[in-house]
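Just one protein chain is left out here, and the rest sit where they should.
Going in written order, the chains are labelled A and B, and every chain counts its residues from 1.
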Amino acid sequence: MTSVLEPSTTLELPPAPPDPVLRRPRNTQGFWGWITTVDHKRIGIMYGVTAFVFFLFGGFEALLIRLQLAQPNGTLLSADLYNQLFTMHGTTMVFLVVMPISAAFFNYFAPIMIGARDVAFPRLNAFSYWTFLFGAILINSSFLLGGAPNGGWFGYAPNTSITFSPGHNIDFWIFGLQLLGIASTVGAVNFIVTILNLRAPGMSLFKMPVFVWMTLVASFLLLFAMPIITVALFLLMFDRQFGANFFNPAAGGDPVLWQHLFWLFGHPEVYILILPAMGIVSEILPTFARKPLFGYPVVVFSGIAIGFMGWGVWVHHMFAVGLGPVAVSAFSISTMFIAVPTGVKIFNWLATCWRGSIRLSVPMLFALGFVAMFTIGGLSGVTHSVSPHDRQQTDTYYIVAHFHYVLFGGALFGIMGGIYYWWPKIFGHLLSERIGKLHFWLWFAGFNLTFGPMHILGLEGMPRRIYTYDENLGFDYWNMVATIGSFVIAVSVLVFLYNVWHSRRNAVPAGPDPWDARTLEWTIPSPTPAYNFAEVPEVHEVDDFWHRKYGEDDEGRMVKLAPPDTEGSLDIHRDDVHLPSPSYFPMVASFGLMVIAYAMIYRNYVVAVVGALVLLGGIYAWGLEPSSEPHDDHGHDGGGDAPHDADDGGEHKGVEPADTPDAALGVSSGTAEEVTS
Amino acid sequence: MSNLLARRRGLLVVVVLALLTGGCANSDKPQSYIAPEGPIARQLDRLWDPVFAIAAVFFFLVQGLVLWVAIRYRRRGDDDNPKQVHGNKAMEIGWTAAPALILAGVGFFTVINLVDLDRIPKGPEVLTVEVIGHQWWWEYQYPKAGIVTANELHIPAEKKIDLRVTATDVIHSFWPPKLAAKIDAVPGRINHMVLEADADDVGKTFFGQCMEYCGLSHANMRLKVVVHDAASFDKWQRDQAKKASIPAAGAPGATGAELFRTKGCGGCHTVKGYTAGQVGPDLTHFMDRKVFAGAIFPNDLDSLRTWLRDPPKAKPMDPDNGLGMPNLGLTENEINDLIAFLQTLK
Partner (left out) sequence: MTAVETTVHGDGHGHATNTGVSNEKVAMWAFLGSECLLFGALISTYLLYRGKSVSGPTEPADLFDIPFTSVSSFVLLMSSLTMVLALAAIQRRDEPRLRLWLLATALLGATFIAGQIYEFTAFVNEGLTISTNVFGSSFFVLTGFHGVHVTLGIVMLLSLWGLSARGKLPPEKSETVEIAGLYWHFVDVVWIVIFTVIYLVP
């Protein structure tokens, strides 16, 4: 059996190339250390920082939109610029903010919470990040290159066809989303494999933290939803660039096909956005209530149920399209019933807090804010499912209010809670509670002031996606309130940035477990060492760390146990853990993809071929370099499992499971025999 | 602390109440669908009201519980050791089943109403109107009466009307909120909307808008629905069916009529009996309409003059790509002449 460790594998590299760029990067410090990193924690931080920068972009776009709408017949923005801004606001917040911040948490914490040392494919993980970044840059560069996408984040054909959108605006959108789709699909595969395969000993699926569960469900949703939008975007591209007729009614094409494909992706996408936040909240509430999550299996199963049912509700975005009473009835009913598992979660969260010992720290405030605000979004969602009346509501601001209560009141509240909760683990110090509370209350007030009035505006008949409205329609008052609210949110974000700066300057080491928390990430030092775990942990219970700290007396009350011995292991410093080596090639391959995308936008197929060669070269070089450089002194001890030597680069080991593999894990059982043969 | 909290809460109540009174001061908004005026919109509202009430109950329940746990179960100290409850099957089944049952009831009434509302009126006496969405205005054709008009839809009260809705370019959505729920105008498809107004709607004009994002001037694609009694609707139909009477040479508007042809207006606009353009709104009885250009401008001299000076400036359009009316570079005299002609189109 060969191994990555054998010197023979280095022969694949060019012998001592003179150009330093071609030499395997070794430096893990400084700028190049970050560029070439394959460490899931650093990639997580890069995802988070990038997404936060785009959050500021998207927020700025929103402020411009709100300023334009503050008064009737606003003149701040032209119609065209407004259309670009609302399109980019939606696209940015969905694809460049909520998805990548969730990816940041997946990256940083999912491996640690399951007791792994990295993700299954570290370089593929870097490739996901770079492809995401280049896609984000590409789509935003359109502002400087003749105009941003202006067809809405939903890009309905035929408005996005070449006849009605002759500029490159829509092309940027198509190819930007294609890159982001590749990044998400690849990331989803990586996380599915990581969660299915790399759990610590004893961590069965039903001992995983709920956040990991929700990551798994969201990854499966991504895996199956992304190809559908990919196809839709390709069809649109063939229409625009090669004269195909998919959405051209004159040639028999049907614009409604676009809507089916888009929402068949788009509705699971909504759950992709919200499930990670639900996972975060399911971690925060038990920690700050000092009680286990009420009905863990039910919360997990309702998450899975949401994942499945999310595929059967997409037509509720299309009740006004005219699909006939049968389809509309069926999807009304399915939409109503997806509220059931969602409601179950809300009641289980409340029951978790019931008779708990609640500490209203900032993460808890955001988590409770999530429960309260997301409920509002869920309830307005139920009112949409009454399909005859939904034809009144749809495309009014009532819908805008609804999905902001879900995606801001839900996803962003959860994410903010997650940021405050996990900040000490990532950076080693806590964010200030005092400033954090100010942040929360401004955020909470600003949010409700902005989006609460939109319910009323919608019921009063204000349409979405309009850059202007007449004063005789009576929309002015609530629009002004909403605009003021949006600036309160902006102030709260500034307070958050101040908190980051202030807390960094006055950094007090947080210690490994500042919240008296429950899951594995709190057993290791803060910030997390490069190898995550000095000793790979062994897991016995859900919330294993909690059970090492506390037991239950006869009445079921919690009782403090003797300090767990893991605290001793915190001092252990390991430099013998074999980590995957940094690499240039994931970024090179991603760069090739970006070149292809720009070339396709400008119809320069020669450059596209060059980009394809860069991509191919990057993939080849990546495949031929070993996942980790050999160490002369490679001392594995009993627990010292390298994050894995089996990277995607072609190191394939015959896997010899010592114990019977569980064939019921959703992977075809037929494949199990091959590995033992 | 609790004092501060109480004060904060008091302030919150004051702010919310102040905001609401400010907003409710003028509650009868022209596009408000929670204040319906036609029988169909009223049926929709009746369907929705109980659902809203149920949602409100759950709203207060959950918000109340959040506040309750946050206040009642605050941590008292480090030795505040709660009982470790891992779950309760009976309760969980309860809060799965109860919402499911409520939703089943809501679903039942939803389907019943859906089937009822989707019934297309049939028969020789039913008035059919073709509603066609264009970037960025609405065209209405009354096939039986041979009428083509734009932006203002005229209907008789107390009759079920079958609107056959489609579009020529991109997807639009036709929505007169106080009378009926919206339906998309999809190129290549014909959707039906049933429209009905009450006797007490006679003489009223209802507002509406295009509700599907349709490009640059989506915000400027509005509409009006004018409700007549039977007699005045018949008279309106008879008037509209007539050809235009083009001013003879020397009569007021004659120069404008000539310009209408030579400047290319007639290439896009139909004036029945004079030109047969297919692109822009039919102008045969232009002066009968109170609004123009997607129902965003009042049909008066000032607005017409501003419009003709530079249409894409008055309303964002993209004539370079064939979307909307171009700037024809008219002189002030030509504009006056054209307006004089338009004023003859009664």
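The rule we apply is simple: a contact is a pair of C-beta atoms (placed from the backbone, for glycine too) under 8 Å apart; a residue touches a chain by one contact, two chains touch by 3 or more.
Predicted, not measured: the structure shown is a model, and the values here were computed from it.
A.B. asks: Wait, the hidden chain, what does it touch out of the ones we have here?
C.D. replies: A
A.B. asks: Touching the absent chain in the whole complex: find that residue among A:Arg199, A:Arg290 or A:His439.
C.D. replies: Considering all chains, including the one not shown, the answer is A:Arg199.
A.B. asks: In the complete assembly, which of A:Phe211, A:Phe246, A:Phe496 or A:Tyr598 touches the absent chain?
C.D. replies: Going through A:Phe211, A:Phe246, A:Phe496 or A:Tyr598 one by one, A:Phe246 is the residue touching the chain not shown.
A.B. asks: Consider the whole complex, including the chain that is not shown, and state which of A:Leu261, A:Val493 or A:Ala534 touches that chain.
C.D. replies: The missing chain is touched by A:Leu261.
A.B. asks: Given that one chain is not shown, which residue among A:Leu67, A:Val536 or A:Val607 touches it?
C.D. replies: From the options A:Leu67, A:Val536 or A:Val607, the contact with the absent chain belongs to A:Val536.
A.B. asks: Could you pull out which residues of subunit A are in touch with the chain that's been left out?
C.D. replies: Per the touch rule, subunit A residues meeting the hidden chain are 1-3, 5, 12, 120-121, 185, 188-190, 192-193, 196-202, 204-207, 223-228, 230-232, 234-235, 238-239, 242-246, 250-254, 257, 261, 264, 536, 578, 620, 623, 634, 636-639, 641-642, 644-646, 648, 650-665, 667-668, 671-672, 674-675.
Heads up, the rule we're going with is that only the chains that are shown with their structure count from here on.
A.B. asks: For subunit A and subunit B, what's the span in angstrom between their mean Cα positions?
C.D. replies: Once rounded, the distance between the two centres reads 37 Å.
A.B. asks: Sort out for me which residues of subunit A touch subunit B in the complex.
C.D. replies: Residues 78-80, 83, 151-152, 156, 158-159, 163-166, 249-250, 253-256, 289-292, 294-298, 320-322, 324-325, 328-329, 332-333, 336-337, 339-340, 343-344, 346-348, 350-351, 353-360, 368, 371-372, 375-376, 379-380, 382-383, 385-389, 391-396, 453, 456, 459-470, 472-475, 477-478, 481, 552, 555-559 of subunit A touch subunit B in their complex.
A.B. asks: Across the complex, what residues on subunit B touch subunit A?
C.D. replies: Residue positions touching the partner: 19, 22-23, 25-26, 29-34, 41, 44-45, 47-48, 51-52, 55, 58-59, 62-63, 65-66, 69-70, 73-76, 80-88, 91-92, 95-96, 99-100, 103, 106-107, 110-111, 113-115, 117-118, 135, 165, 169-171, 173, 177, 181-184, 186-189, 191-192, 207, 209-220, 222, 296, 316, 321, 323.
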